[in-house]
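Complex shown without one protein chain; remaining protein chains in place.
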Amino acid sequence: MNKPLPDAEDLLARLTERMRASVTPDTALIGIHTGGVWLAQRLHKALGLRQPLGTIDVSFYRDDYGSRGLHPKVKPSNIPFEVADADIVLVDDVLHTGRTIRAAMNELFDYGRPQSIRLAALIDRGGRQLPIAAQFVGAEVSVADGDQIELRKNEKDQLSLALNRQGAA
Amino acid sequence: MKIQIKGGRVVDPGSAVDKVQDVFVAAGKVLALGTAPSGFHANCVIDATGMVVCPGLVDLSARLREPGYEYKATLESEMAAAVAGGVTSLVCPPDTDPPLDEPGLVEMLKHRARSLNQAHVYPLGALTLGLKGERLTEMAELMDAGCIAFSQADGPLSDNQVLLRAMQYASNFGYPVWLRPRDAALARDGVAHDGQVATRLGLAPIPAVAETVALSTILLLVRETGARVHLCRLSTADGVDMVRQAKSLGINVTCDVSANQLHLSEMDIGYFDSNCHLVPPLRSIRDREALRRGAQDGTVDAICSDHTPVDEDAKQLPFGESEPGATGLELLLALTLKWGEEAKISLAAALAKVTSEPARILGIRAGAIASGESADLCVFDPHARWKVEPATLKSQGKNTPFAGYEMSAKVRFTLVEGHVVYEG
Partner (left out) sequence: MMGYNPQLNANGELQHLLTIEGLPREIVLHILDTALSFLSVGEREIKKVPLLRGKSIFNLFFEASTRTRTTFEIAAKRLSADVINLNVGTSSQSKGETLLDTVANLSAMHADMFVVRHSQSGAAHLIARHVAPYIHVINAGDGRHAHPTQGLLDMFTIRHYKKEFAALRVAIVGDVLHSRVARSQIHALTTLGVPEVRVIGPRTLLPSNVSELGVHVYHDMATGLKDVDVVIMLRLQSERMNGALLPSAQEFFKYYGLTPEKLANAKPDAIVMHPGPMNRGIEIESSVADGRQSVILPQVTFGIAVRMAVMSILAGNA
């Protein structure tokens, strides 16, 4: 039973509208590498946010370093605003176990003590292993446990979703 | 004990004999080759079918580590290693502790060695007291005690006047002087050949001129004094050229090379393998090729093992701090034959380098199989393949750069004075 994945651009439009009422120009947006950063860039523009965009790479805070080692492609985190007392919205492409968000929050707290943190995810696929929830979701999508949902961007900066079956590259 | 060695390929380099025939041994001597002497009944028959019967090897340098270095090796272990390697006569350098600069020490060593009833040991006496390079030893007394020649081992002899006078004094009695060409100042602090490997690995270099500068001094002094000099452990291409030229000018010198230098080069140091820390150092491939050519054309008269057992603690140190040397008695035959095969020379020509030629240099009756000669023999299987495993070596020194190498030729029997002293 192969239900096709929703269109990413549609979901992004939906997510943007769901967020519009709940953010102010001073809301600070932080995208989680790599898909979350693409989304955050688009959201930042669409929502007309004033604070510069932050990007975060959670490689140094992951809980699987002991078993998998350091991620092969670590990117620098860059938060060009004061985290202390900020109202932050974290942006990620796919919310699944919740571990990435846990790592992102731990990392954020090493920058300072935010006033609040909310989460925007393009897709919530369920399967949480930690008590983490997203305040803004594009769509809830169900896929088999071993499958991966991947956000892609083409040369025209158009976003799309792809399903990588278990065992596939 | 009457022994018949049956059906082996008898190779005697000195007399150009190379024939499958029996060897008949009695009362410590070779009685006959080919046909049994009349009335000969063997007590023991050694089946040498498919094997080579050659003179017991004569090794021009094997450190036995007694007296003084018993924690590295003892006469028992090293003499056992010698016969396991088919070596029936060996020369040991004087750098024991104390050095062999006193007749009493030499007598004791000879006595100890004789009582083991294995290979014949020919000690080199110290050329100077304590090997310090300052005062002469009592060479005549040392000769009487059983030394075969005089040497500085690796000790410095930087004072050329002392060197000149030592050579004059030795030649006064006709005693040979064995010298390693090594300029102490140029070699100072160096641990590896001054080539691309030392440069890359940051090892203190020993330039080739450390050998050639000393060599030219020695050759000129030989011409001056007429001393009978044997040059030990050549390692450079330029050095071989100099000896070739000296011989062509009629200068009476002989020289040897270590089996290690014929096969290895600086490249074998790899990731700082201290088993490749040797004196003289392993040099460039060009040097190695020149040594091989020199051995082939006779410029290099003999090949020796330069056997130097080193305890593991002294090798398990950073390269520059490790003690140099490699164990080698048990590898001399296989390494010599490997060189011979690669140089495409006859078995007899290869074996000459470790039998008749070293015997000639020493001026002893050895390294030959002929009726009337002492039955010092080596019977080996030229086709047996074996792997060098340090733990199984008889030598107490397990320090070999050839660990894991595949060798051909395994010694099956070694006889000294007509007695089987090793059976493998």
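For clarity, chains are labelled A and B in written order, and residue numbers in each chain start from 1.
Here is the rule we go by: a contact is a pair of C-beta atoms (placed from the backbone, for glycine too) under 8 Å apart; a residue touches a chain by one contact, two chains touch by 3 or more.
As the structure is a prediction and not an experimental result, all values here were calculated from the model.
Considering B:201, B:220 or B:384, the position touching the chain not shown turns out to be B:201 (whole complex). Contact with the chain that does not appear here is found for just one residue of A:24, A:78 or A:115, A:78.
Only one of the listed residues, B:40, B:69, B:272 or B:386, touches the absent chain: B:272. Mapped onto chain A, the interface with the missing chain covers residues 57, 59-61, 65, 68-70, 72-79, 106-107, 110-112. Hidden from this view is one chain, which touches chain B at 194-196, 198-205, 207, 270-273, 313, 316-321.
As a working rule, only the chains that are shown with their structure count from here on.
Averaged C-alpha coordinates give centres for chain A and chain B that are 75 Å from one another.
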